[in-house]
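Take a look at the following structure, please.
Here the complex is missing one protein chain, while the rest keep their positions.
== subunit A ==
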């Protein structure tokens, strides 16, 4: 499948995935503690499969971290 270009966590990424859930697998992100957003809009865990990615999308994948 032809790859599309995305920005993932601020870095360019060429991927074959066409939905957000598949993208996480393709990039080896694994964990039920991950939060995702595309173009500044939160995509909840249950909505990732149905979320269609488009070239140029800016994807954020975040994890719990220490904070004050």
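One rule holds in what follows: a residue touches a chain if its C-beta (ideal position, glycine included) is under 8 Å from a C-beta of that chain, and two chains touch if they have at least 3 such contacts; residues count from 1.
Note that in this section contacts and distances are computed from a predicted model.
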Choosing from "Oligopeptide transport system permease protein OppC", "ABC transporter ATP-binding protein", "Putative oxidoreductase" or "Thiazole synthase", the absent chain's UniProt record names it "Thiazole synthase"
Provide the residue numbers of subunit A that touch the chain removed from this figure. 9-10, 27-31, 33-37, 40-42, 44-45, 60-68
